[in-house]
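Contents: one structure, followed by commentary.
Some chains omitted; the rest stay in position.
By letter and in written order, the chains are A and B; residue numbering begins at 1 in each of them.
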Amino acid sequence: MSNTDAFTLAGKTYQSRLLVGTGKYQDLEETRLATEASGAEIVTVAIRRTNIGQNPNEANLLDVLPPDRYTILPNTAGCYTAEDAVRTCRLARELLDGHDLVKLEVLGDEKTLYPDVVQTLKAAETLVAEGFKVMVYTSDDPIIARELETIGCIAVMPLAAPIGSGLGIQNRYNVLEIVENAQVPVLVDAGVGTASDAAIAMELGCDGVLMNTAIAAAKDPVLMASAMKKAIQAGREAFLAGRMPRKRYASASSPLDGTFF
Amino acid sequence: MSNTDAFTLAGKTYQSRLLVGTGKYQDLEETRLATEASGAEIVTVAIRRTNIGQNPNEANLLDVLPPDRYTILPNTAGCYTAEDAVRTCRLARELLDGHDLVKLEVLGDEKTLYPDVVQTLKAAETLVAEGFKVMVYTSDDPIIARELETIGCIAVMPLAAPIGSGLGIQNRYNVLEIVENAQVPVLVDAGVGTASDAAIAMELGCDGVLMNTAIAAAKDPVLMASAMKKAIQAGREAFLAGRMPRKRYASASSPLDGTFF
């Protein structure tokens, strides 16, 4: 595919549409190898759980994922209120020398890690007002997605299924609805379990996919990272190529009209 | 992925697990470009519909897909009886100087292009006895697949959905059942519509996928061919990497047991 399909976020252009998390690996070396195999250029870091310099005597993630090579995307994983999330973003900006790109997530529930969209809206307003460039984890509710875009978020990131579930996209209509109405990039965040799930997200027209467990919890994370890299490219190309119509059989005179069942 | 995952068929080793048809393109140049973009090393040719030298005054498919570069896989598309299919294979062997690798298909119905498995079994017996190396298009019936392997077919090729439908894999349990029981390569043949469909086939453990319409009937066939190449690789790598378990959410203590619905 030509280079003209690059992905632009916060004024910067990327070749890869796969964003990866950095948690859940056995050690930093596995993190490094899987991240490299994924081809990702943007890596997300849970500020409250990861040492990126807060503890000078411990291993620093940025040693294996250097900011001159990767765009570091601090996230607010583990925050359950708007206040906590805002505070965490401010801390990240300080630690990263004024870096203002963040991934906001405000969770509603420790069990499901489902977002609290009311708190998320509130935090997004504050962060945008403070000059952050906010990518935002949300449910697949198209009305909330639209509202987050109106507030000024630079990317909307609906879940496909609960974080860490690996169930794949549960509601394709909602993801499609969000994609069709958005003027900002839409990235599926959470719920992808295997390569075909990632391809489906891209075939629906998403601009990218963010994942962590699907790679880190595979039996061979590095090989799965490679699979995901290709799946994202495959899905993107299939979207751009325009798939054949679905028909009951080749000789059917018209595409399926969805009225059978 | 290492080179050790090569795919062996009839004693020959291939890098690509994507096999492509050669029909339905606008012209031979599009056929050539899409085939190259697909990375396929095995191309299937409908002997009754394609000039591979029978008509010396017409364009010859083998000029754009030369047999020294591609393994030519003659198929019996358009045959509705065992006799017709056997006769077509013999003709192919003659036209291709003793080439004995064939894809057998005996159709049961012009509308759905569903296989007639009884005629297929009969033709397979004859062809194997005559020394052909038979790859065989069949339904997703695991008992018939086993029988075709017992007869001596070198690859079993269940449909995912009707030829030219683009509906994707309708019955994953049957495909999985065939894969788990087979000692010969299993390739999904027919029914793939887009990249994720191909990835799913590979994630189920299939050894390869054969397709034609999904590429040729895309709006941009060459780009879709590239998508399919990557989807097949992605699905294969995901299969080898071993996907994460599916859970209702990250904190669930055990994988889904399928008892909810």
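Keep this in mind: contacts are C-beta pairs under 8 Å (C-beta built on N, C-alpha and C of every residue); 3 or more make two chains touch, one makes a residue touch a chain.
Fair warning: this is a prediction, and the values are worked out from it, not measured in the lab.
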| item | value |
| --- | --- |
| Number of identical chains forming the whole complex, with 2 shown | 4 |
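As a working rule, only the chains that are shown with their structure count from here on.
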| item | value |
| --- | --- |
| Chain centre separation (chain A, chain B; CA means) in Å | 34 |
| Of all residues in chain B, those that touch chain A in their complex | 1, 110-113, 162-167, 193-196, 198-200, 203, 213-214, 217-221, 223-224, 226-231, 233-238, 240-252 |
